[in-house]
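In what follows, a single structure is set out as C-alpha cells and then discussed.
The other protein chains are all here in position, but one chain of the complex has been omitted.
Chain IDs A and B follow the sequence of writing; residue 1 opens each chain.
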Amino acid sequence: MIQQKEITLPGFRRGYHLITRTIEAELPNLPDAGLLHILVKHTSAGITLNENADPSVRQDFEGFINVMIPENHRVYTHTCEGSDDMPAHLKSSVIGAEITIPITRGRLNLGTWQGIYFCEFRDYGGSRRLVLTVYS
Amino acid sequence: MIQQKEITLPGFRRGYHLITRTIEAELPNLPDAGLLHILVKHTSAGITLNENADPSVRQDFEGFINVMIPENHRVYTHTCEGSDDMPAHLKSSVIGAEITIPITRGRLNLGTWQGIYFCEFRDYGGSRRLVLTVYS
Partner (left out) sequence: MIQQKEITLPGFRRGYHLITRTIEAELPNLPDAGLLHILVKHTSAGITLNENADPSVRQDFEGFINVMIPENHRVYTHTCEGSDDMPAHLKSSVIGAEITIPITRGRLNLGTWQGIYFCEFRDYGGSRRLVLTVYS
C-alpha cells in the first residue's frame, strides 16, 4: 500500500537541521513494516542521516562542507544567482536530495544515534517542499 | 505491484546529461501513486537530481567535481585502466549510482527545477545499462 503526503518546511537558516520529529509528527500512523521515502523538491537543499546528539557535529558539517565545496571557485560559470547558488547545487548532489528509511513495528527504524538532517545550502532558501511516501 | 525494465543509454560524452524525458518516454503508463527506482549498472557513471534549466549548472558540475576528485592523484594505485578510471569510481560513489523518485497522479513528482542527471564519468564510457523499477 502506498501513502503519500507533501509537506512544507519553514525557511531554515543555512546549515544542517534535525527534522526527525517533524517527519514523525507528519506520519502518525506508520505501518507495522515498510519503508519511508523522502524527496526534497529542490536543487539547492539536501537530506541525509547523521548524528542526532551533539550539535557540534551539525556545526562541523556546515564548516567543512563549505571548505570541500567553496563559494566563488574559479571554475564556476553559473554565478548569476549569487555566490551561494552553484555550491548549493553541488552539495545537493553530493549529500543527496532523497533518502529511504525502514519502518519496523510502526516506527522509523534508525540507529540510536541517527537522525534525519534537512540541509539548507542557500543563505535564504525560504520554505521548502518535501514528498513523503510510505509503502507497506 | 512491481514493473521492471532494463534500458540502454547511448554513449554520452563525459559530463552531466538531462535524461528526465528519456526515462518518462520509457515508462508511458506510470501508476497513480508509487515510486520509481533507477539503478545505473556501472561503477564509473552515476545518477542524481539537479537543476533542469541553465546548462551552465551541468558545465560547472563537470568543472568542479574534476577539481574535487582529480585525475592523476598521487595516492591512486589503480591506474592501469587510464587516468579517468579511478576518479570515475570515486565520483560514482560520491554522487551515487541509484535514486528513488516519487510518482504522484501518474507523473514523476519532482520539483519544478529538478531533472534527472545521468553522469558519465569516463572519457569514453560507451552505452550504459539502467534498471528501472516501478512499485505501486
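Just so we're on the same page, a contact is a pair of C-beta atoms (placed from the backbone, for glycine too) under 8 Å apart; a residue touches a chain by one contact, two chains touch by 3 or more.
Since this is a predicted model, take the numbers as computed values, not measurements.
For the chain missing from the display, the contacting residue among A:Leu18, A:Leu49 or A:Leu132 is A:Leu49, taking the whole complex into account.
With the whole complex as reference, residues 2, 4, 37, 39-43, 68-69, 73, 75-78, 86, 89-90, 92-94, 96-98, 100, 129, 131, 133, 135 of chain B touch the missing chain.
Where chain A meets the omitted chain, the residues involved are 33-35, 48-51, 54, 56-57, 59-61, 63-65, 67-68, 94-96, 99-102, 104, 109-114, 117, 135-136.
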